[in-house]
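This is the structure, below, for whatever I ask next.
Removed from the display is one protein chain of the complex; every other protein chain stays in position.
We call the chains A, B and C, going by the order they appear; numbering starts again at 1 in every chain.
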Amino acid sequence: MVAQSRLHVPKTPARPGEAPDFSYLKLLPAGKIARPEPGAPALEIRHLSEGLVRVLDEEHRAVGPWNPQLDAETLQAALRHMLLTRVFDDRMQRIQRSGKISFYMRSFGEEAVSVAMAMALRPSDMLFPSYRNQGLYVVRGRPILDLMCQLLSNTRDMCKGRQLPVMYHWRDGHIFSISGNLATQFPQAVGWAMAAAIKGQDAIAVSWLGEGSSAEADFHHALLFASVYKAPVILCVVNNQWAISTFQGHAGGERQTFAARGPGYGIAGVRVDGNDFLAVHAVTQWAAERARAGCGPTLIEHVTYRAAAHSTSDDPARYRPKEDYQRFPLGDPVDRLKNHLITVGKWSEERHKALTAELEDHIAASWKEAVRYGTLTDPPRLDPGLMFEDVFKEMPEHLRRQEAELREEMGGK
Amino acid sequence: MVAQSRLHVPKTPARPGEAPDFSYLKLLPAGKIARPEPGAPALEIRHLSEGLVRVLDEEHRAVGPWNPQLDAETLQAALRHMLLTRVFDDRMQRIQRSGKISFYMRSFGEEAVSVAMAMALRPSDMLFPSYRNQGLYVVRGRPILDLMCQLLSNTRDMCKGRQLPVMYHWRDGHIFSISGNLATQFPQAVGWAMAAAIKGQDAIAVSWLGEGSSAEADFHHALLFASVYKAPVILCVVNNQWAISTFQGHAGGERQTFAARGPGYGIAGVRVDGNDFLAVHAVTQWAAERARAGCGPTLIEHVTYRAAAHSTSDDPARYRPKEDYQRFPLGDPVDRLKNHLITVGKWSEERHKALTAELEDHIAASWKEAVRYGTLTDPPRLDPGLMFEDVFKEMPEHLRRQEAELREEMGGK
Amino acid sequence: MIQALNSAMDIKLGQDPSVVILGEDIGYFGGVFRVTDGLQRKYGESRVLDTPIAEGGILAAAIGMAVNGLRPVAEIQFADYIYPAYDQIVSELARIRYRSAGEFYAPVTVRTPCGGGIRGGQTHSQSPEALFAHVAGLKVVMPSNPYDAKGLLISAIEDDDPVIYFEPKRIYNGPFDGDPHKPAVPWSTHPKSEVPDGHYTVPLGKAEIVRAGDDLTIVTYGTMVHVSEAAARGLGLDAEIIDVRTMVPLDSDTICNSVARTGRCVVVHEATRFAGLGAELSATIQERCFWNLQAPILRVAGWDTPYPHAFEWEYFPGQARVAKALKAVMEAS
Partner (left out) sequence: MIQALNSAMDIKLGQDPSVVILGEDIGYFGGVFRVTDGLQRKYGESRVLDTPIAEGGILAAAIGMAVNGLRPVAEIQFADYIYPAYDQIVSELARIRYRSAGEFYAPVTVRTPCGGGIRGGQTHSQSPEALFAHVAGLKVVMPSNPYDAKGLLISAIEDDDPVIYFEPKRIYNGPFDGDPHKPAVPWSTHPKSEVPDGHYTVPLGKAEIVRAGDDLTIVTYGTMVHVSEAAARGLGLDAEIIDVRTMVPLDSDTICNSVARTGRCVVVHEATRFAGLGAELSATIQERCFWNLQAPILRVAGWDTPYPHAFEWEYFPGQARVAKALKAVMEAS
């Protein structure tokens, strides 16, 4: 049966033992792609969805029409945000092994996506992230301590012990609660944006999901509703090439870019170098201006790479080559911005070392404080009775009964 | 709040009391669009997804590269099939009012879609229809009597009384069971085609849904799986402009053609004049050859019009102008094929009248016989015990108990 | 009942600018059952939205709107078509308040016609309430008459928790005692058809004793309230009939107090029997009233099959099936 099979199965370029192979990636040199007016009709700017917007060239210079012309202070702040995100991720990854937190997911290699977008948007814009957007909280200024307490499910946990680590939320920071169910946030962001249009708000909605998650129905619902109602929303596919062990070809990437789905629904699609802070920032500004002006939604595909394991429960050595990230043609977002700043004389290896050390100290100090509020294994601990709250606004009779049963079970605690 | 609303709401060109307005329809003259090789790469033939393949011109001649060059006998057979479908529909519509059947849905105005496709496909190709594809059964030779018995839920009902009228199925005719849930058949057809590829079969799968149904998640699943596995399948969006009371703009048609969704997923898309028998036949042949050759799936958009009410429960006068069908720019599929045959000297008004009369007699005779096997209101009647069969292959204990209870309830009948 | 539901939405749209209504064919057309008739003309296309045919998208959009401060009322054209939205309801709508520790919540009301008796066949007749009642975080409601329909719908829209609101379509236009051969009766013949024009509420979470009695307790809801009344009357039983009205949170006190008193109970619903809401009602009553029970609690329900087109009335739990259970429970000893 296998013998005669004619079924096409997407190819995975390289598996363990083989050399990393990125020849499948359609690339373009920096600065080569035109920047249309943000109001341009979606079907007249399809080249954006199949090309690749890049600003940083091989010599680390910012070139071409998409150069956002940001000042050095802004770029230094960006570097700091990305580096803090990375240092935080590294530390939490190591700590998870100690058992003090149950689980962790890093955004290593994708820091530019969240940091550049958060910086290019307004604080009032509403964000609907996936679990790999740590940079959003960093840019918007949520104390690392708060994030750590969530990871620890401790007495200061914003989720009151109910969510897996990393499933943050922040109402006052305009960042929606992260769902464990992939892609559900995508059409919700469109609904939020529809409401913004109905209410005449200026704020727009922005959502992210992975290229693997773009296979879910919610991706289609999001594009369709955004198209039908011209919702002021930016929808991002973070194409980091992998969905756990599954290569992006299995999500449709073998035939067409993910950004090209946009024009299929009559909305703008842009494919951007996701490891190029300047390019992501510029594309975000463009799409935000477009949405705010009432010219409709944009689908952005960020071409990047999941440099780390999927999560602390995952071991990529089982399914992809080692040293792959080192060979990724779009490099590392932190290194690229750092080298750009050095090239323009606004940064140095010394300052970089110093900054790294400073941030590591900050993380270490925050952790010291965080564990004082308890860990998964050590007191103090949240009251388990919290389990019964927020199922409904007011606790109904049957849950009050069940809470009483539990307290009895726990020996009247 | 409404005052300040900036939400875009798709426009419906004309409502009751207004004159029909089809200016929104992107049309092309017949013969104007090139016919690429069926093996052409999907992304090199996008013009097919935004153009309009037509063969019959204003003078009823068959013109251009898509002309399938069918002989007169074939076209006369086609006319017969379309006319039989229409006469059958008309009669059933009238009969429903008598209460002998509970519900009916006509395919009036869309007969070319089913008839041309069924004729262009092989009998072994597997069909996954919607509820508006009556022509498929007619072409494949299912006796009208059998269809009528299904409509009557009588003792000869192929569905054993379980399904609404029109929800046919025909295993030996390779036509799948119709679901009341929109769009579910679309990705199932892709799965069937994947199995065909796995087994090395030559047969392909074909499925249909309405433009309104293309909003469902299953539409996305179908395109995605078809693209990822290059499944030998033809997926058809029958764009008859309306989904009950809702204009196609609400399904995304305001921004982009439905066929253009195909290239967004990296698969071929073709927009065809759905009321042009020759064009539909030619496009089907092209897509079938493409699929059989292993060159992948095709998404076909049939531009047509729902000339009748959505169903016998619907009254279009509430939401769209009268006389709209008479003004539809693509005319009527039966008239157009009839006029073409007359123009080429292979048909006449007399023959047409005679054929119509013959078919009406056939329908009347079939109905006479069908009601002898019972109607919804008159005996003979199916045994209600059939309700408990086929829930599972073998009836489990709890259903045997329930059947016994029912028989007792019915007074031991 | 249709006018009562329409009036509830009309009043809330008029009172509260954050209320919006969305669904398939609900705008210009006014809904396939006319429940939203005239509302778009009155409140505009931005507050009464015709949507694409994508139940999952409708729910997701409604959730996003609710998170942005609106109070969406989403219509699913038939309960049989709610499953494409099941993930957004179960995984999202039901848990947003919980997982965000109360920082975010989505006050969405989902209206959907349910139940058989209109020759709808297997995909226009379902009663899937149990599939929602089992999910923590959802309130589940089903009215049995126009007065409750309006008051409960206003309560649902004003409630800050998500509410799945089932409308028994067979009684849209009049009460139904289970006999399809009798001529249809209009609501006007029924006491509960008196519906005040203005704003009023019927509280969620409260069952109603629609008939007090001493012989036994019938626990039911929706269309089956009327069928049960007729069946008990037919047997000349002095039945206490309880209309559950809100399945979650369940008013188990009202129910159990009654059964504790009568000592006999029959649970009646139209949905399939196995693992239906009747199982929960029976189990709860048994746990709390065991020592008072003089007979087993019996369930009357639809059979464990799809809803068949031609055998609709053999599937539907009519007076005969209810009466049989009532007799059995009364005779048991």
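Everything below uses one rule, namely that contacts are C-beta pairs under 8 Å (C-beta built on N, C-alpha and C of every residue); 3 or more make two chains touch, one makes a residue touch a chain.
Everything quoted here is computed from the prediction, not taken from an experiment.
Student: For the full complex, which residue in A:L43, A:A77 or A:L376 touches the chain that was left out?
Tutor: Checking each option in A:L43, A:A77 or A:L376, the one touching the absent chain turns out to be A:L376.
Student: Looking at the whole complex, which of A:P13, A:P38, A:G191 or A:G212 touches the chain that is not displayed?
Tutor: Residue touching the absent chain, from the options given: A:G212.
Student: With the missing chain put back, one of B:L151, B:V228, B:I267 or B:L406 would touch it. Which one?
Tutor: B:V228
Student: Touching the left-out chain: which of A:L7, A:A259 or A:A307?
Tutor: A:L7
Student: In terms of residues, what is the contact footprint of the unshown chain on chain A?
Tutor: 1-2, 5, 7, 9, 12, 15, 102-103, 153, 157, 159, 161-165, 167, 179-182, 212-213, 215-217, 243-246, 250-252, 313, 318-319, 376, 381-382, 384, 386-388, 391, 398-399, 402, 405-406, 408-410
Student: List the residues of chain C that touch the chain left out of this view.
Tutor: Interface with the chain not displayed, on the chain C side: 80, 83-84, 86-87, 90-91, 94-95, 98-99, 122-123, 130-131, 133-137, 248, 250, 272, 274-280, 282-284, 286-287, 290-291, 293, 295-299, 304-306.
Student: List the chain B residues touching the unshown chain?
Tutor: On the chain B side, contact with the omitted chain comes from 126, 128, 158-160, 162-163, 167, 169-171, 176-177, 179, 181, 184, 186-196, 198-199, 201, 205, 217-218, 220-222, 224-225, 228, 389-393, 396-398.
Basically, only the chains that are shown with their structure count from here on.
Student: Return the distance between the CA-based centres of chain A and chain B, expressed in whole Å.
Tutor: Comparing mean C-alpha positions, chain B is 43 Å from chain A.
Student: Return the distance between the CA-based centres of chain B and chain C, expressed in whole Å.
Tutor: Whole-Å distance between the two chain centres: 35.
Student: When the centre of a chain is set as the mean of its C-alpha atoms, what distance in Å lies between chain A and chain C?
Tutor: Spacing between the chain centres: roughly 41 Å.
Student: Hey, what residues on chain B touch two or more of the other chains?
Tutor: Each of 1, 5, 7, 9, 215, 217, 250-252 in chain B touches at least two other chains.
Student: Give me the residue numbers in chain C that touch at least two other chains, ranges are fine.
Tutor: 46-47, 51-52, 54, 56-57, 84 - these are the residues of chain C that touch more than one other chain.
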